[in-house]
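First the structure, which I've put down as structure tokens, then a few questions once you've had a look.
Heads up, one of the protein chains got dropped from this complex, but the rest are sitting where they should.
This part shows chain A:
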């Protein structure tokens, strides 16, 4: 089955640890929302239309996708087992909305997992382009090329005044949502983040924690994205977001320097404790794992920890989630059992790479 390769616990290329400012900006995503002109949108269409839309879009992509040097796999959502769907969500390759949809939908994934095209999500078409690090222009370039290829073969719903027409009024215009995932431990520790977030929202951008809105960001990971899709061109939106992200990165660097200068021992203690927890605990909740991952990541950035590979931490952020853990254990797990499996996964992945492995009992 086409989906198998995407379910493996191998890191997608966007989880690799390269790209500009990757110590703080972990990954970049650009999403374009599009609809076909001659079909009702997903909130109004029938199952029959849903199937036709899926067929029309998929056939173009499978046929012409190789013009852009990508090979796509077409995966029908309803053919997947629950666990498989959840794994794709945990890998950020599809949205939770798509798996809960009442209509037939699918996803087309490029082999390197940089491109993911969802069919019949909230819109007929959601082109998603993922990159490692801080690469807004590159992520947009890839999404835009695919979009241009598709529009040659499909008739998009487009309006002279309103631009690309979408199901939700918050996406109309460019249909573009660009976002950068940022690791901001020092701004969080020093409580500066609470002052930064409202300022950003006044400029048509929004910051949210990685796992949901409003709540405190798990593992100090925040996502900054554009809010406006009308009145500014894609180029201007990306520019604004890029400038804002660069400023936040600079602020985070300053805050890190200040903390390292003012309380070096406290910081070092916290980082090494967290490394200890990740490499030695027997029960590890999601919250604790995320907090400790954040500390260890900071420790690597500050050169306190030399022997841990950052890309392993990126992978662990994904693979520590419930669906992946159940695949790893090869059975359904209750929450408490997941904490055990999570701790085991961390010990195996981190100790294999040479830290504190002496005396470790991996049984």
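Here is the rule we use: a contact is a pair of C-beta atoms (placed from the backbone, for glycine too) under 8 Å apart; a residue touches a chain by one contact, two chains touch by 3 or more; residues count from 1.
The criterion applied here is as follows: contacts and distances are computed from a predicted model.
The listed choices are "Spore coat protein", "Periplasmic binding protein", "Nucleotide excision repair protein" or "Oxidoreductase (N5,N10-methylenetetrahydromethanopterin reductase)"; the UniProt protein name belonging to the chain that is not shown reads "Nucleotide excision repair protein". Between the chain not shown and the residues A:16, A:89, A:197 or A:228, the one that touches is A:228. Touching the chain that is not shown, out of A:161, A:191, A:303 or A:331: A:161 (per the contact rule at the top).
Between the chain not shown and the residues A:41, A:134 or A:222, the one that touches is A:41.
The residue touching the chain not shown here, chosen from A:172, A:197, A:260 or A:329, is A:172. Where chain A meets the omitted chain, the residues involved are 35, 37, 39-41, 43-44, 122, 144, 147-148, 151-152, 155-170, 172-174, 176, 204, 213-214, 228-235, 237.
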